[in-house]
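For this view, one protein chain was removed and the others were kept in their places.
Chain naming follows the written order as A, B and C, and within any one chain the residues start at number 1.
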Amino acid sequence: MLSYTVRRLLILIPVLLGMTIITFSIVHLIPGNPAQVILGESATDQQIQNLEETMGINEPYVKQYWIYLTDLLQGDLGTSLKTKSEVVSEIGPKLAATAELTFFAMLFAIIVGVNAGIVSAWKQNSWFDILAMVVALIGVSMPVFWLALMEKWFFAQELGWLPSGGRESSRDPIEPITHFFVIDSILHGDMERLVTTLKHLVLPSVALGTIPMAIIARMTRSSMLEVMKSDYIRTIRAKGSGQIIVIYKHALRNATIPVLTVIGLQTGVLLGGAILTETIFSWPGIGRYVYDAITFRDYPVIQSGILVIAFIFVMINLIVDLLYAYIDPRIKY
Amino acid sequence: MDNIVLELKDLHTHFFTDNGEIPAVDGVSFDLKKGEVVGVVGESGSGKSVTSLSVMQLIPNPPGKIVGGEILFKGENLANASEKRMRKIRGNEISMIFQEPMTSLDPVFTIGNQLIEAIRFHQKISKKQARQRAIHMLELVGIPRADEIVDEYPHQLSGGMRQRVMIAMSMSLNPEVLIADEPTTALDVTIQAQILDLMRNLNQEQGTSILLITHDLGVVSEMCDRVVVMYSGQVVEEGTVREIIKDPQHPYTKGLIRSLPNLYKKEQKLYSIPGTVMKPSTEYVGCRFASRCEFAFDRCFNENPDLYELNHQRKSRCFLHDEEKEVGEFVDTNTRS
Amino acid sequence: MVKTEHKPELSNEQEPLNQNDKQTKAISPWKDAFKQLRRNRLAITGFIIIFIFLMMGILAPFLTDFTYKEQMLTDRLTPPNSQYWLGTDDLGRDIFTRIAYGARISLAVGFFAIVGALVFGSLLGIIAGYFGKWVDMLISRIFDILLAFPSILLAIAVVAILGSSLQNALIAISIINIPIFGRLVRSKVISLREEEYILAAKAQGLKHGRIIFHHILPNSLAPIIVQATLGFGTAILEAAALGFLGLGASEPDPEWGKMLSDSQAYIQLAPWTLIFPGVSIMLVVLGFNLIGDGLRDALDPRMKN
Partner (left out) sequence: MSTPILEVKGLKKYFDIRGGVFGKKVGDVKAVDDVSFTVNRGEILGLVGESGCGKSTTGKALLRLVEPTDGEVIFEDENILDLSKEQMRRLRKDMQIVFQDPYASLNPRHTVEKIISEPLITHGVESSKEQKERVKELLEVVGLEADHASRYPHQFSGGQRQRIGIARALANNPKLIVCDEPVSALDVSVQSQILNLMEELRDKYHLTYIFIAHDLSVVKHISDRVGVMYLGGLVELTTKDQLYESPKHPYTQALLSAVPVADPDYEVDRVILEGDVPSPSNPPSGCPFHTRCPMAMDVCKEVKPEFREIEDQHFVACHLYE
């Protein structure tokens, strides 16, 4: 297990380097003079020159990349052109906001998706199965931002059941401790605020989690059906075990293995989807941060935002791979 | 007759597929007595495995379904027993081992976990006791280092060892009947010898009745008291192992035995039955073997013969038994070159 | 009556095929798959949906009296009625017209992006899978890197580098799909290389080229076709997402994602401006997903026996 972990970590090195090459290109390879492009038409020569110097644009690419990389390793993610402050100091609370949203979205996706998949497989061809699979099929075909817009319109604006955006009510901002507002409200011992926070989480999490939920449900179902046909399930039935043990103990554990991979990959979809969902629900997370940066052509922020999200995605997949090895004893290294 | 533990009466198990209804088991009857080893022999597609799965009600449904007949286990008809009742019987009173030891154990749980689960489902004993019992069973089936193996995963064991684990699991509750569905087919011959030896000992020491499903006449000859020969979903011949091998009556059995290369006999050329096994079909009316049979005559293609009872528990499904003369002629062919 | 003459004991006697031997004609696996697909009602539904949108795109000029950029400023945000079937947007443009023209954009972007990804991805995948060793190492690592980004993010990165336009969005979508096809083809080639019939081909003394083109390629086609069909759907979703973020089509192109983005502000006032473009995206993607699922069932790699 240790050797496997170490090997997985070593494999990550070229991947992480490759990622930085791509994000490096965002700022340094844009056609024309990057400084000019970044600062826009109205920039003065002086401004362009200053930026060229700080970016080291006249150096060869290899050297520029080296500078970028060493800066990164020192925790320097560049400076926002819009706010003129360090990206690294801005990104923390936004990351927490995104993490909180992603967590709840994934929680929703996994709980609903896995259970719907199990029941569908168990009661194959029942009305529940057919309904669930139709819903899942529609779910995977839906653009996440459209779903978000529709939810916002219907549940927030038409029905007024839930807040239409933001993480908290603007009149009464929370004193952040961890920047995870659910945890912060608990730490403050403020139950009313906890309810408000959770209410704000419902629409964006459901919007963001629907597609992964549909995919997880489909995957769980087919994986369960596959496992249910296997020889060892027949053995377990031949021992006289009941349906519950067969399904929830043996079939589920075996079926989890492919489902886990899907969950890992869907986290990526979720993180990507966060850019769209957070924009629609004015969620002050990293997705919206990147979206705003796109609108303002704030290249250093786009660059760092993408890098940070990709980094998180890679780490989540690493965890999934390690979990894999934990669940499936056949994987040994 | 009173010591019959398992009796199949006119069992019909059909599969309902896109290509129509397939009578995989088409009116099978035979019995198994206490302490007896009965072999069910047949080639692929003969319905021997489906028969054994039917007894346990482990036919994947859909597409398979028992559509007729009785399965009497100590007088109780299992063919229409509830799932709840079957769960009590499976593993406890009738247990089963399968052909593929490599895939028949759950890969993500330890050997011990799977054994303990089987024991504790039927007997209310503590985990610790069940574990002791599991280790004891592993020792009984000749697994070395049983107290360590119990905590290992199936993939850490060889095929032969896994089949021993399967046997340990199936014997752990001292069932009256053990159904072994091609238990050694996937194993090497030296390992097969070990497993057959083990099964023979269990049969002799514990008095377990064994229903042995196999395609290998050698295995049958070594293990069984009586033999049932199946072809295309039906029993074509039944008798003691000596009768079947030394004096086969049905043309199929004859052909099968003659087409077997023998380790201890010199033969110039093997006999071969032309053609392949006919897939069972609901529409076909004639004898299932007629198209491959060198003795077939008109009646064979239009009518399916009954099982003729030649002697006590000696049966054969062939029109040639209709007249004494023809049987005589028939037996003659055995010596023909 | 016993037949007296017995058949000669000839070993190479014909084994009869099953009862229906005489009727058995050659059944090509492709034809077989096609037959199965035709029986699949969901897949047929998918084909119908895609066909309708395809026709809408092709026949757009004949279906409406408007053009997609024509602004009827007096009729802004009109709800659906007999004149404007699906209503108008904030600039008074007919939404049905824009959706019909938009079908052209979405289907074309989906098609070209996936075909591009398919060609480059398969090529790289075959090279990596067939030649192995360091070539495989290099190509696989590049795939790993590209797949390390959530796909929409990588698309944003590519568009950020190339500049935002519909064409660059298409290129971006193509690039993010390359590793998906590449990996699929690579793993298929590697698993096929182990197949006994490939070994048999080698044992016959067949040349590399013939093994690749006559054995490996035709047998890896099925999963590629399935992936491509599902890929059309994802590519359309990705194009819409880029359009929504303002990184794809520009004014006045009636790209569906962009239409949604433009109308966001009118969500309460004129929900139809958002409902119909969204439903269109969903239907087209659903159509491709249905076909893809149907194809997967029909082309099941484990051949029926």
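Here, a contact is a pair of C-beta atoms (placed from the backbone, for glycine too) under 8 Å apart; a residue touches a chain by one contact, two chains touch by 3 or more.
Small disclaimer: the values here were computed from a predicted structure and weren't measured.
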Candidate in contact with the missing chain, chosen from C:L59, C:L138 or C:A200: C:A200
Touching residue (missing chain; options B:I59, B:A79, B:M161 or B:L320): B:M161
Contact set of chain B toward the excluded chain (per top definition): 43-44, 158, 160-161, 188-194, 196-197, 215-223, 241-242, 245-246, 255-257, 259-264, 267, 269-274, 276-277
Those residues of chain C which, in the complete complex, touch the missing chain: 11-15, 17, 24, 26-30, 195-197, 199-207, 210, 214-215, 218-219, 303-305
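Operating definition for what follows: only the chains that are shown with their structure count from here on.
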Dominant interface by contact count, named by its two chains: A-C
Furthest chain, CA centroid comparison against chain B: A
Most centrally placed chain, judged by C-alpha centres: C
Rounded Å distance, chain A centre to chain B centre (Cα mean): 54
Distance from chain C to chain A - Cα centre to Cα centre, in angstrom: 25
Centre-to-centre distance between chain C and chain B (centres being mean Cα positions), rounded to whole Å: 49
Chain A, residues touching no fewer than two other chains: none
Complex contact set, residues of chain C against chain A: 141-142, 144-145, 148-154, 156-157, 160-163, 233, 237, 240-241, 244-247, 257, 260, 264, 267-268, 271, 274-275, 277-278, 281-283, 285-286, 289-290, 293
Chain B partner contacts - residues on chain A that touch it in the complex: 229-242, 245, 250, 253-254, 327-330
Chain A to chain C touching residues, read off their complex: 11, 14-16, 18-19, 21-23, 25-26, 29-31, 137-138, 140-146, 149-150, 152-153, 157-158, 268-273, 275-276, 279-280, 290-291, 294-295, 299, 302, 306, 309-310, 313-314
